[in-house]
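Below is one structure, written out as structure tokens, with a few remarks after it.
Here the complex is missing a single protein chain, while all its other protein chains stay put.
Here is chain A:
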Amino acid sequence: MKFKAVMYESLSMKNLSFLGNTLNKLTKNCVLRLTKAEMSFLVCEENSSPKQISLWCFIDARQYFNEFIVEAMGPTCEIFLEFPTDMFSSSLSSLKTGNSSPRSVKIKLTNKVSPCLTVDIDLVSDIGMSRTCVHDIPVKVLPRLLWSEYNDPPSHNYNIIIELKNLKKVRSVVERLKKLCSYVELKPSNDGLLSVSGSTQTVTVNTIFKNVLLIEAAGDAESNVRVDAKKLYSLLCCEVLNPKKISCSFLESKLVHFILYCDLFMVHFYLTTIEE
């Protein structure tokens, strides 16, 4: 089993540390899935049985990294690792600090007493001093038996698919709403509107976003979903990854599926309805 990834571009490094931060906000432990061409982070719902995955982040590794090698046994040649997100995000934090610029980042799977994900960052300071910063993150290599639990995102026949033009605004509205109420209702309409509403004993708030592009609509079925406000907010924080396009698909009144298309990676997340 072998894994090594190297990158030299500063923009990608910045994105990687953003991603580490976002994962840290969402969950304590995250699963990293490695294949020959792809690297994906999977976030599972805490305390759920059977396992429910709420977020997938696929990275086109061959383009994102300058060097990307995965070697493993078996026909699919895959590696599954589970690691603590707080350590991952703090290991990458030196990529953001202003006074020294990172030259390269290497991520390797190493065996130091226990299996570790080693993050090796080469930094150059303003006056030309170079230093290397190495972090070892203990990981759990998941046995093949458990692999089947980490499937690709399920595909459904969605009722309505829309494209959101301004996720930042949606996020800031949801941020206010979560202070007022614990659940938020999302309701798309066939004429290009998305309504985000919440209500409590003292107040009802309904926000309508007009600039929504309808991609696909099948039938006139009701497709409003009522989701946990805090969770929706923490997922919408992915907006810092600066996606080019965001699509939002609704399945009846059951779930909503967000896809964030970024330059070299893609983030999927699912939220299911919470009944009143």
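The rule is simple: a residue touches a chain if its C-beta (ideal position, glycine included) is under 8 Å from a C-beta of that chain, and two chains touch if they have at least 3 such contacts; residues count from 1.
Please note the rule applied: contacts and distances are computed from a predicted model.
Chemist: Which of "Cell cycle checkpoint protein RAD1", "NADH dehydrogenase [ubiquinone] 1 alpha subcomplex subunit 13", "Large ribosomal subunit protein mL43" or "Ubiquitin-conjugating enzyme E2 3" is the UniProt protein name of the chain not shown?
Modeler: Result for the unshown chain: "Cell cycle checkpoint protein RAD1".
Chemist: Looking beyond the chains shown, say which of A:173, A:225 or A:246 touches the absent one.
Modeler: Of the candidates A:173, A:225 or A:246, A:173 is in touch with the missing chain.
Chemist: Suppose we count only contacts with the excluded chain; which residues of chain A make the list?
Modeler: These residues of chain A touch the chain that is not shown: 168-169, 172-173, 175-176, 179-180, 201-211.
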